[in-house]
Structures are given as structure tokens and as C-alpha cells.
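Only one protein chain is missing; all other protein chains are in place.
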Amino acid sequence: MIYREAGQFKTTYRADQAVFPILQDRIAILLILAVAFIGVPALASDYLFLAILIPFLILSMAAIGLNILVGYCGQISLGTGGFMAVGAYAAYNIALRVPELNLLIVFLLAGGCAALVGVLFGIPSLRIKGFYLAVATLAAQFFLDWLFSRVGWFTNYTASGSVTAPQLKFFGYIVHAPTGKYLLCLCLVTVAAVVAKNLVRGRLGRSWMAIRDMDIAAEIIGIRPLQAKLSAFAVSSFFIGVSGALWAFVYLESWEPLAFDINRSFSLLFMVIIGGLGSILGCFLGAAFITIMPIFLNQVPAALGIPLSTATVSHLEFMIFGALIVFFLIVEPHGLARLWAIGKQKLRLWPFPH
Amino acid sequence: MGPFIEVVLGGLLAGVLYSLVALGFVLIFKASGVFNFAQGAMVLFAALSLVRLMSGELSAVHYWGAAAVLGVAVGYVLLLFWRRARPAAAPGRGASWGLIGVFGLIGAALAALHGTAGWSGWVAIPATAAIMGLLAVAIERLVLRPLVNQEPIILFMATIGITFFIDGFGQTIWGSEIYTLDLGIPKDPMFLLESVFEGGILVNKLDIFAAAIAGVLVAVLAVFFQKTRIGRALRAVADDHQAAQSVGIPLNQIWIIVWTVAGFVALVAGIVWGSALGVQFSIALVALKALPVLILGGFTSVPGAIIGGLIIGMGEKLAEVYLGPVLGGGIENWFAYMLALIVLLFRPQGLFGERIIERI
Partner (left out) sequence: MQRTRPVGDVLLKVDDITLSFGGVQALSGVSFDIRKHEIRAIIGPNGAGKSSMLNVINGFYHPQQGQITFKGQTRKQMRPHEAAAQGIARTFQNIALFRGMSTLDNIMTGRLLKMRSNFLFQLAWTGPAEQEETRHREFVEHIIDFLEIQSIRKTPVGQLPYGLQKRVELGRALAAEPELLLLDEPMAGMNVEEKEDMCRFILDVNDEFGTTIALIEHDMGVVMDLSDRVVVLDYGRKIADGTPDHVRGEQKVIDAYLGVSH
């Protein structure tokens, strides 16, 4: 009853094409943004920022990137970690070698580098599909892992192979406090989400989805598979690259190639599946779920008086994630986002039966 | 010439290991169209179960459980034979379950009598095989059956979920350290062809043993697929699920069988790998190398899996020895994948796969 669109008539195509055509949704999203930009910085603790909110935001951006590729364009990728690493090391090297450059531009350039690498490894997708492509993206993952750990130039020949990000300095301000970092990530992720939404509901998005649903038919109605697939790889890798740079510079601060190994790829894939393939909202839901789950597993048994060793917790995490993936694929292949949509549908009538 | 041949031979023998894992993939893909990402995890799980049952370091519950599973499996197999031989006299549904349960109890009781000392390989291997069978049943019931008729890519992602579950589950119940597996397979190095080359060629007896096992396994599987009634049903299911069902082939049973067989193959691979490298988590990762092998050999070809494995193993070793120093070493990690990728660009269906005619 609270959530209903009765009486809200759309009189222009423009209004019908809006992201949130329904008034209640518009109010809700404004409220959420207000809380995120004003409420949270005022209230949250440093722990909340550093351990939960910042990783959640950055991973959301990576999930948006991956979802464009997997959920919208139907090209499965197991190389996300590698593309994040490209972003991180590109940002590191650009900032190292051109120190006077504004960090925002560094991040964008890092995304650009990742997009280039993404396109390069996306080229096989023109000839191969499905599982074959999954294996091809594994090639990207393992090759990039190797590249950054063995080729000294990328790490500026540090002996340990671990590198440290420069200070976060924007327009003369040094972002140091967790609140500042949080706001930085929040701004970038918001922009990323808006841009991604605009792309997927327009010309490009439709050609991606057409390729996903039936590539042969898509080609016959005039979509060029080359352009559609490679643009998906480029856009996807751009977001993933920027998120990799953020992950390195804002969250980790100093890191080694292991931070972007194949487990990162899998956990991002899980976010996208659990959150919802082909949904921008789902990226946030999935990222939240996967970020909070391990913390929950760490804290709850201890609070209940069942102490678990770290090894056990990490194995349990594996089991639970694995089981959840299967569970979601069986019960709701479209993930949390679809559950949310069903919930909204129910709310149109609630509390009345009809 | 000697060192070169040594590298090639070493590579070929490493390739046999990849082939063993790839075989499991091919079996499942042929019979159910599922790309089973969990094959590597199954290898790890089988190896862990085996090495830990032999170790004598577990709690009594582990042994009772494993023995009960073995008992149930023995009971089930005996029952199958009974039904086959004297269908009229075979027990009904309820009695069958009872009988199987009794066998399980007997198994557990025997284990209790035996105490918590480690088992010999003669008991531990069948017990592990039984556990793999149970795993197959569980996967069929809990994952495949609810996902029947879903798109292949959904099933593929489900097997990634299975991979994570098995990895976590195996390490939770069996432990997660490095264990040495000793089944009495000889491991010492030996020299071949000493008369032909100066100093001969150095190979490991274990590698020869592995190659022999792989050969036997392929022969057995070939006979199983081509000559038996079940094999024919498997091939029918592989071609078309619905058509197979419509002529009365029980899809669910076929899946259980094929996953069990893949489980046995995983056990064999686990034995060989575990003997060579020790049983540890990295087995699951190395087993991923079977993926490029599959791409090279084609997803549906048993000989392809073998030859693909040999090519990958050999190429990888040669690259490491001759290209590695130039590129900075460690290229074994990605070389196989890149090789497969390049092959894909020229032959998207793999070396032995069938050419796909697209229709609309």
C-alpha cells in the first residue's frame, strides 16, 4: 500500500525512461544518498570505515565492472583479480613516475590501462564462448600475477616485491582520515554506478544484452560482435582497474601481487552471482554480503562462546560461500536483486491481500 | 641430446598427471554436459581422505564414519548383484535399506574394534572410493537435480560453488597441513638408455608408474564407454538429455554413476599426485592446469585429454628450461594457459573436438 504507483502517470517517453520512474523510489534513493554522504560520516567509527565500508564500496565498483561483462554481456571472466592488479600497478607506476599528476587523473589513467589489457584478453571472446572463454581469462589471471611479481620494473625493483602507495593528495588536500577516504570512495562509486546504469539502459547496454541472450541473432539484426564484446571488456575492465587502484591506494596502502590473486577473482564472481547477474543494485548487495560474511563468521561464534581457530574460520568461509553459490543458483539465479524486486512487488499491496 | 630428452621425458610424465585430472573432466562433460570445475577439488578431497585414513592421527569418529560409508557401499553393491542374479528373491525397498544400514553398522563396528590406528591402503583406498561415491550421490541430489535443464553456464558456476564447498569441507574434516602419502610406490630415480647416451637419461620410477596407471585407466574407461550397457546409456545422455530420458534411460542414476566414476578417477589422480608432491592444498590449484589441457584436447575426447596433457606437460617444461631464464623464471604458472589460448585462436574447437556448425 505504501509502495504503489497508482496515480503516477507518465506522460512523456522521457519520464518512462527514467531510472526511478516511481516517486517512492526517488525518495528512497535520495534518503540513502543523504545517509551515506551526511549521516554515516557523522556517526560511524574508524573500524566501521576501514574494515567494512571502504572495502565494501571499492568491491562494489569492481563488481559493477564484472557484472557489465558477465551479467550484461554474458562473457564469463575468472581474471578479475588480474585486471584489478593492472589498475593498481598502473596507478602506482604513473604516480611514481609523474608525481605532479593529480591522483584522480592517475586513477582514470589506471582504469584506461586496465581497459586496454582487458580488450587485449577479450579478443579471444570473438572466437570462443562459455567455458572456453573462462579458461582464456584464467590465462590473463595467471599471466598478470606472474608479470607483477617477476618483472621488476612494475614494482620499481623493490627487493621484497611489495610496494607502497604515495600519500592520497587531491588538489592540495591530503586525505588521511578514514572519513575522508570513505567519502572519496563513496563519490567515485556513486559516479561509477550512475555511469554504468546509463550505459546499460542505452544503446551499448542493449547490444551487450543482445549478445548475451543470443549472439547469432544479435549479429543478424546488425550488431557487430566485435564492437559489442570488446566494448564490454573495455568498460568492465575500466571500472575494475579503477577499483584496483583504489583497493591498493586507499584500502591496502602497501601491497604485493598476492593481493590480487585468483581468489579475488572468485570472490568478485560470487558477489555478482549472489547480488544478481545483470543488476547494478545487485553489485552493491553482493559486495555487502561478501564483505560482511567473514566478519560475521569471525565474531558470532566467539560471541556465542564457541572459539574457532583462524584456519577453521577460513575453511568454514569456503564451505559457506560454496554452499551459498549453489543455493542462490538453484533458488534464485538472479540473486538478491531479484529478491528485492519481488519484495517490492509484494509491498505494492501490503498490508492488504488484494 | 641427453638433457633435452630428459626435459621432454620429464615434461611428458608431468603431463600424464594433468591428463589424469583432465580425464575426470571429460567423463563428466561427455555424460552430462557439465563443465565440472570441481574436479581439482575432488582430487584434493580424495587424496586428503586417503592419506588421513592411513595416518592414524584422527579421532575415532572419523574412522567409524568412513567405515560406515564403506560398509554402506559394499552393501549397496552386493544388493545390486543380488537383484541382477535373482530378481525374484531380492528384498523389497524397505528391506534393502535395512540391509544397507546393517552393512554400515558392521563397518562402523569393525572400525571401532580396530581402534584409531591408521588403516592400510587395502582398506583406505576402497573406503575413499566409497566416500567419493557418496559425494557423487550428494552432488546429484543437492545440486544437479535441482538445476536440471538450466543453462550450461549456470551449472558451471554451480560447480565453482561445489569446488569451494569441497575445498573447505575437506580441510575442515581431514585437516589442512601437508601430508606425505606412502603407498609403497617406488620413488627412486633410475637411468634409462645408458648404452645410447653418455650417462643415460634420468627418470623417476614414480613417473613411469604414473604413466602405466594412466594407460590402464584409459583402457578401462574406453572399454566401459564402448562395450557396456551403462556406457551406451552414458553416450546417449551426453548427446541429448531429453531424448535419452524419453527412451527410458534414468538420467539421475546415470549422473550418479558418472560422477562416481569421475570420483574414482580423481582418487587415482590423487594417489599419484599425492605420492609425488605430498598431499596439500596446492594440489587443487595445480589441478586447474587440466583446464588448458582440455582446451587443447577438446572437451569430449578421451584421447584428446591424454595427448593434450602430454603436450602441455612437455611444452611447459621445455618453456621453463629454455625460455624461463630469459623471461625471469616461474613461467610454468601461465605458460600452459597461454599455449591453450593461442591454440584456441586458430582452432576454437580444440585439437580433437568436433567442428561446430552453428544453426539458427
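Order of writing sets the labels: A and B. Residues in every chain begin at 1.
Just so we're on the same page, a contact is a pair of C-beta atoms (placed from the backbone, for glycine too) under 8 Å apart; a residue touches a chain by one contact, two chains touch by 3 or more.
Predicted, not measured: the structure shown is a model, and the values here were computed from it.
Asker: Out of A:N198, A:Q299 or A:Q345, point to the residue that touches the absent chain in the complete complex.
Answerer: A:N198
Asker: Which of A:I216, A:I292, A:A311 or A:I342 touches the chain that is not shown?
Answerer: Result: among the candidates, A:I216 touches the missing chain.
Asker: Tell me, which residues in chain A touch the chain that this view leaves out?
Answerer: Spelled out for chain A, the touching residues are 12-14, 16-17, 195, 198-199, 201-204, 206-207, 209-210, 212-214, 216-225, 278.
Throughout what follows, only the chains that are shown with their structure count from here on.
Asker: Taking each chain's centre as the mean position of its Cα atoms, how many Å separate chain A from chain B?
Answerer: Each chain reduced to its C-alpha mean, chain A and chain B end up 34 Å apart.
Asker: For chain B, which residues are in contact with chain A within the complex?
Answerer: Those residues of chain B that touch chain A are 35, 142-143, 146-147, 150, 152-154, 156-158, 160-169, 171-172, 176, 285, 288, 291-292, 294-295, 299, 327-331, 333-334, 337-338, 340-341, 344-345, 348, 358, 360.
Asker: List the residues on chain A that touch chain B in their complex, please.
Answerer: 74, 76, 124, 127-128, 130-132, 134-136, 138-139, 142-143, 145-146, 149-151, 216-217, 220, 262, 266, 269, 273, 311-312, 315-326, 329-330, 333
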